[in-house]
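Structure in structure tokens, see below.
With one protein chain held back, the other chains of the complex are shown just where they sit.
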Amino acid sequence: MNLTIDVVEEKDYCVVKLHGEIDVYTAPKLKKEILPLTEQKGNKVKIDLEHINYLDSTGLGVFISAYKSTKENDGELKLIHVRDRVLRLFKVTGLHEIMAVDEKDRGE
Amino acid sequence: MNLTIDVVEEKDYCVVKLHGEIDVYTAPKLKKEILPLTEQKGNKVKIDLEHINYLDSTGLGVFISAYKSTKENDGELKLIHVRDRVLRLFKVTGLHEIMAVDEKDRGE
Amino acid sequence: MEDFDFIEMKVPAKAEYVGVLRLGVSGIASRMGFSYEAIEDLKVALSEAATNVVAHAYENKEKGELTLGFGVYENRLEVMVSDQGESFNFEEIKNRIGPVTYSEDLKSVSQMREGGFGLFLINALMDKVEINNEYGVIVLMTKYLDETEVDVNDQVQAKQ
Partner (left out) sequence: MEDFDFIEMKVPAKAEYVGVLRLGVSGIASRMGFSYEAIEDLKVALSEAATNVVAHAYENKEKGELTLGFGVYENRLEVMVSDQGESFNFEEIKNRIGPVTYSEDLKSVSQMREGGFGLFLINALMDKVEINNEYGVIVLMTKYLDETEVDVNDQVQAKQ
């Protein structure tokens, strides 16, 4: 029921590794961690969802605001290692057409 | 919340491998599987609890009746690979003094 | 009358308990024999309805309660999420919920909405959804064990 967030920051990109569940309880913490990263000019933010076993619209909302923020700051946002179930929610809501949602990218 | 029961029967002993939870819902099924084994004259019954992640007094009750039944039929009952948590319940209730409860035996 | 088991859970309308409700529905649904996929759908749909109670029902009150009812039938699970908080006008919110579209995004990224997916997801993931908001909000959703039993008409039905 909890979420752990590990951020690896490099010079011009960073990887955010998430473990656990993203819901109304954990989403505020996630937003607080991710938004500052997206506000750095030109930053490339990769969010690794490999170990996310639950996500709902509160999580989608956080990723949308992160996406908007990167766009405004000439950065990039990419969701990587997205599992079937989670991917399904991006597809149903049409968000996979807008954001970079990558289920296969297992490299850098 | 469920229990799966696999029985390997040899000439004069058998191993019952359990997976899951033993509670008021699954105990009747367990009793029905184990008791006939204990009623075979001189049978050595080993019950492997390695993959039992939950057990309460309903499970203890099943093992006591299996123990009684082996005694009456000149057989033997042994509980093997018992985990810490499960072992604790045998200790608290004093049953580990009566029955063969083996936490370390990983061989035959 | 059709026989069924009724299960009720009441929790404070707080974010920290939504995960507990999710555990409840996954336990009941797995006991009933729902597939892994269907259980995930139920978890999301229930969480969306519960999140709305936490986020919207008691905006002007200090605290409130969330009541969850499960109807366990032979062939389906009914989940009822209700609150005694504020109601809403379904016609009014209708045009700010639903999936996003690429054209919407192209218009203006900064105006892209970040919410409005909850009721839409409930409707997409469950077989039948009814909303009653006469007094507080009640979301009643149904999922069938056998998916072939699903009604053709799976739109949100607003009862006002």
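Annotations for the structure displayed:
Which chain is which? They are A, B and C, in the order written, and residues in each are numbered from 1.
Please note the rule applied: a residue touches a chain if its C-beta (ideal position, glycine included) is under 8 Å from a C-beta of that chain, and two chains touch if they have at least 3 such contacts.
Being a predicted model, the structure only gives us computed values, none of them experimental.
For the options C:10, C:61, C:94 or C:113, the residue in contact with the chain missing from this view is C:10. Within the full complex, the residue among C:19, C:118 or C:136 touching the omitted chain is C:19. Within the complete assembly, residues 1, 21, 23-25, 54, 56-58, 60-61, 64-65, 67-68, 71-72, 85, 89, 92-95, 97-98 of chain B touch the chain that is not shown.
Although one chain is not shown, part of chain C still touches it, namely residues 5-12, 14, 16-17, 19-20, 22-24, 26-28, 31.
The missing chain lies against chain A, touching residues 1.
Just so it is clear, only the chains that are shown with their structure count from here on.
In terms of inter-chain touching, the protein chains here are arranged end to end in an open line. Per-chain Cα centroids separate chain B from chain C by 43 Å. In whole angstrom, the spacing between the mean C-alpha positions of chain A and chain B is 47. Listed for chain B are no residues, as none touches two or more other chains. In chain C, no residue reaches two or more other chains under the touch definition.
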